[in-house]
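Beneath this line is the structure, given in C-alpha cells, with notes to follow.
All protein chains of the complex are present and in place, except for one that has been dropped.
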C-alpha cells in the first residue's frame, strides 16, 4: 500500500507543464486534527472553484483524494465530517428559491423554478465526490470511502447527509443496466478468486482446495461486474447442479459427493448469495443477478427444471428462545418443551434449548432427533410466516429477500445445517425458497400488495395444523407486534 | 434495422416464466396519434409502478423502449412529449415540501427537509429514463433519443424539461473519470473507422484512402470511449506530427508530403476535434481529451516540444462583410477596400469581397495575394481579439474553446485553407492556437476572471498597429456590441 | 518499408551485452554481385557453426535475414542460389552412409543406419531456414521468401532443391491441426480486410463498399489463420446464404438483391475460395476449410440443407475453340456452329465464337440466346466430364478441386457469369458443385480409385444424349489425349 501511495503522491502535483514543486500540498497529520481542518477545507474549496480550469481541478481533487488515503481512521472520519459540514447547499439560497416556488402561480413559472431549485440543491460536496472519480480506480475509491463512512455513522450521525449523496451517486453509476454477469471458474485470475474467498458471507470457503471444489463442473459461480471495475465482483452467487431439491448443506458441499454430469442435473440450487462491496449497501443487485443466472442456466442446460435456494434461517433460534421464555402456551411449543426435557435427561445435562443445541451429541441419538424434529419444524413454519416487521414483511432477512423476489417457501430441512453456526442460529434447520418460474410475477404482486407469503402445500399444512389446534401462537400473528421483534 | 427490431420484439415479452402471449404490447401506429397516447402513457405508468417487481419492470421498460424504435419521427416526438408532460414531478407535493422548507427554523429540520425535497423532485420520467438502460446498448439508445429530442426542440419547446433530465443523467454516466483514450489506427475495426469518417466535422474524410492516409505513422487519431460503449467514439482528435508549426491544412493533408519519422518530429498539430455524439451535447470532453493526448504524446515521443492546433476561423468572413457594409473607416479596412478594388480590376470582375473570394483565380496571381495579405491578417487579429459575446468570451466558437482551455493565439496563416469552404468562411486564413504547457494554467485563470486573451507578440503587434493608427475599429472593442454579433 | 528496416537494422547487432559496433555486418550491394557472394556465404556459415552459442546464432541469422530484405530482386535470387548451392548435404557422407545402409544385413543395423542417414540428409540450409524463424514475423518472412523463390524458379531451376526444403518446413509448421477458422466481418480490422481485397482471386472486390456488401448478414467470409500469424489469412472462402441454388453470380453479388434473414436461408453458396499466401503453394488447406465452414454453418443455422458452390469453368472456352477449329463433327458441335452463324448474321459481324462472345449485344437478343443455350450446355457437360489429365483427373482445375473433395456436378447455369471475364473464359456459363453430405465419402473413394466423376441426373442426361447420337465427341473420351490438353 505504502509504495502505491508513494507513486501516487508523485502524480499528485502533475500539472499541464509537469511537476511544479510550488504546487505541493501542505502536510496533513494522519489523524487530521482540528487545527488542520481549515487547510483541508481550503484544498477542497479550490477543487470546487476550479480557478485553473476543469482539468486542473480534477487533478487537484485526485491529489486531495490521495491525501485522504494517507489518513488513519480518525483522520478519515474528520475528513468526511468536513465534507459533510462545510460543503452543503447554500441554505439561504435554497430557502429563497423554495419560497418562490411554493408561491409560483402558473405551470410555466413552476417548471422554470423547479429547474432553478434543482440547481440550488446540488451541493458542492456532490461535485467533489464526482471529481474523486478522476483517481485511478476512482469508483472503487468512492465505494471504499462509503464503506468507511458507514462504519463511522453510529458515532457520527451527521455523516448521514454525505452518505445520502454518495449513495445517490453510486446508485446512478451502478445502474443494473451497466452490469455484466460473468461466470467465475478455475480459469479466473487467482487475485479474483482470492477476493471471492474473502467476500463469501454465507458458507465460508476454508481453503483453495475448498474453493476449487466449488468451481467443479457440477458447481458454478456467477458474479455481477461493472465494466469500469473488471476485477471487482459486486455480488456473487454460488450454484450447485443436482438431482432433486438439496436438503443438507453439508452433503451439498462434501468433497466426497458423487458428481453428476451437468447435463443430467434437473435442479439448480442457489446455496450462497454474497454482496462483495460494503460501500454499495442499499443498492440492490440480487434479484437481477438471480434472473440472469436462471436465464443463463436454462439456456445452457435445458434439463434444469427446478430453481431453488438452500438457505439459512438466521433468526429462528433467537425467536425460539424468546418464545420459550414467554408464558404463552401452544401445542408445538409444549411439545418442544417436553422434547427438550427428555433430551437433556438422555444427555445428562441441564435442560434448556441452548444446553441441548450446544451439545452436539444429540445429533447422534436418533430418539432425541425424532423427538425434536416435529415441534421444531412446526415452529419454524410459524416463524417464517407469522413473524413480521411493522410493514408486514417477514422478520427474517433471508426470507424477506427471496419472498420479495417472488420465490415461495418450498421445504423445511431437518438437520439441513449441522455446523456450529447452523445449530446456533437455526437449530440446524434450513429452508428451500423455490423460484417457480410461472408463479414469480403473481407472487411478487401478492407480496408487494398484501404481504402475502407463498408456500408449498406441505408448509401450509404444517401451519394449519397449528392453527386448528388453536394454540395461542395464532395470537402472535398480528404484524409487527413488539414481542416478536427479535 | 427491421430485422434487429424483429429479434428485439421477441425478447420483449420474455418474462420469468418465458414468453407470455397475453403480455403482448398493444399495437401502436408509427406516428403515435393522439388517440393512442393514453395507451402509451399507461404502459409507461406500469413501468413506474413496478407491480411485478423491479426485474419485470425493467423488462417492460425495454419493451416500451423497443416500441419507441418502431415509431417514425412524428411518433417519436409525441412519445417524448408524453414523457415530458405526464411524468413530471407532483406539483402539489413539491409546492408543499418547498413551503415547509422555506419556513424551516433550525438546521436539523432544514437538512431533513432538503432530503425530502430532493426525493420529491425526482420525477417519474427520470426513473423511466434510467430503466431504458436495460435495453441492449441502452446508453446508446438514450444518447440517440436525446439527439432526436434536440432536433424536435425548436418546434416543441416543452421538451426542454425532458432534455434537462436526460442531460443530467447522461452527464453523470459519462463522467470523464470513466472515459478511456484509445488510439485508432489501421488495425481498428472497419466498422469503427467508418464511424470516424461519418463523424469528422472539420476537414471531411473523402475516402478510405484518405482515411488510411490520416492514420499513417506521422498522423494519429485518438478518441474517448466509455467502457460500456467500446464501439462508439465520443469525441476524437486528429494529430499530425511535423517539424515546426504547420501553416497550411492542404500541405498537411497532402498525400505527397514527405513523411518524417515520428521520433524526429518536434511539433504535434491538432488539426481536427470532432464530437461524435450529438446526444451528448453540452457535456464537455474536449479539454480532458487534449490533456490526455498531450500527456500520451509527451511520454511516447519525448522529442515533441510544441503542441498546437491548426484551426479554422469560421466566422471571420461573415464579420468582414458586415464591416465592409458598414460606414466606419479604419486604415486596415480602407487598405482592404483598395486591394479588393484592384483585384476585381485585374480579374475583370465586379468589385466586392464575395466576388473576389468566389473567383479562385486570384490565388494564382501573386500581386493580388500580396495586396490582400496584410489587411486581411490585421483584420483577422482584430476579429479574434475584439469581437466578443456579451459575457466577454470571443465570438468565434473555435477560439472560445481553445482560449478557454488555456491556449494562446500563436500565428495567423495566410492561405492556410484554400478550399472552397476555407475561402467561404475565413477568406483562406487559419490560426494556430498554441498549448504552451507552462502557461496554460495562468491563461485559464486570466481568461476566466477577466476574459483576457493570450496572444503571441507578433499577434499583439498586429493589433497595436491598428490601435496606434486610431482608426474607428477601436470603437468596436466594447464587449457584446450588437453589430459585431454576427 | 524503409523505416521498418531502419528499426530492424538497429536490432541486428544486439547481442547479450547490447550493441556492439564491431559486430556490424559488412555492406552488401542490393543486387548481391558475384564478388560479394563469399561474404554472404561466410555470414551464413557462421550461423550454422553457432560458435557463440545458439542464442547468438539465432541473432546472427536474424541479421542476415534482414540483410536479405535490403536486397533487390536480383540480389535476392543470388542470395537464394547461395543457400541452394553452398549449404546442401555433404555428398560424400551421404553416399557413404547410403552405401552402408544398402548393404545392411539385419534389421537392427538397418534401423540404426536409417537414423544415421536421416541425420546426414539434414542439410545446413534446412537449419538456416529454421533459424530465420527468429525474425519478427519470421514465418511470414519464410512464406514471402518462398513466394519470391517460386517467381525465380523458371529462370533458376536449381532453386528447386531449396524450394523442396522450404515447402517441407512450411508444410510441417502449417499442419492443418494448428489452423483456426475465424469469421471475418465488418468488425474486423481494416488492415485485415484490406488484405482480403488484395487476395480475392475469383470475383475481384471493387471497393470498400463492395467489400462491406460481401460482409452483410446474408453473406459471410471465413478464413484459416495460424496462431502465430493472427493478421494473415491463409485461405478464405466467401459464402452467400440464399433460398435454392444460386445460378448467377451477378444476381448473387448485386447490391439490389433482396436480403433474406440468415435463419430463413436453406442453401449456402460458396462463391469464392482464394489462397492468400503464394508462398504456401502446394500445401492444401481448402478441403479442411470447407469442412469446418460447413460444420459451423450447420450448427449455427440449422435451416441450411444445401451446401454448394457457384463456380467458374475457366478452361471451357479455350477448349471450345480448339474443338471448333478441329475437323471432327458432332451434333452439339454442329448445332453450335449453326447457332453462331445465325448470331453473327443477326449482329452483322463476322462469324466465329470469339466475335460473338466479344460483342455483348447478343446477350440482349433472346433469339440468339435461345439458339446458343442448348449446344453450349451440352458441350460444357462434355468438357467437364470428358476432358481429363493423363492421370484421369479433370482438365478443369476448379472441377478437379471440388470433385476431389467429394462434391458432384449439380447444375450448369446458362448466363451464370456475363462479366467480360465470364464470357472470355466460359462463354458465360457457371457450374454448381454440390456438397451432398451423405455422398461425399463415397464420391471421394470412387474418384480417387477410378476417377469417377459424380453428377446429378440432369447432367448425366445431357451427356447420354450426346452419346446416343454417337457423335465423334465420344472419340475424345480417352484420358489424357493430347489435343484436349489446353
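First chain written, first letter: the chains are A, B and C, and each begins at residue 1.
The criterion applied here is as follows: contacts are C-beta pairs under 8 Å (C-beta built on N, C-alpha and C of every residue); 3 or more make two chains touch, one makes a residue touch a chain.
Keep in mind the model is a prediction, meaning the values are calculated, not measured.
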Chain not shown, its touching partners among those shown: A, C
Chain not shown: contacting residue from C:45, C:69, C:89 or C:278: C:89
Residue in contact with the excluded chain [from C:147, C:418 or C:444]: C:444
Residue in contact with the excluded chain [from C:45, C:202 or C:228]: C:228
Residue among C:150, C:176 or C:197 touching the omitted chain: C:176
Positions on subunit A contacted by the hidden chain, ascending: 3, 6, 186-191, 193-194, 208, 212, 217, 231, 261
On subunit C, residues whose C-beta touches the chain left out of the figure: 15-18, 51-56, 58, 88-89, 91, 94-96, 98-99, 101-102, 104, 107, 110-111, 114-115, 117-118, 121, 130, 133-135, 138-139, 161, 164, 169, 172-173, 175-178, 227-228, 284, 287-288, 291, 294, 404-406, 435, 437-441, 444-445, 448
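Heads up, the rule we're going with is that only the chains that are shown with their structure count from here on.
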Contacts common to subunit B and subunit C (chain labels): none
Averaged-CA centre spacing for the pair subunit C and subunit B, given as whole angstrom: 51
For subunit A paired with subunit B, centre-to-centre distance based on mean C-alpha positions, whole Å: 42
Averaged-CA centre spacing for the pair subunit C and subunit A, given as whole angstrom: 62
Per-residue multi-chain contacts in subunit C, two or more chains: none
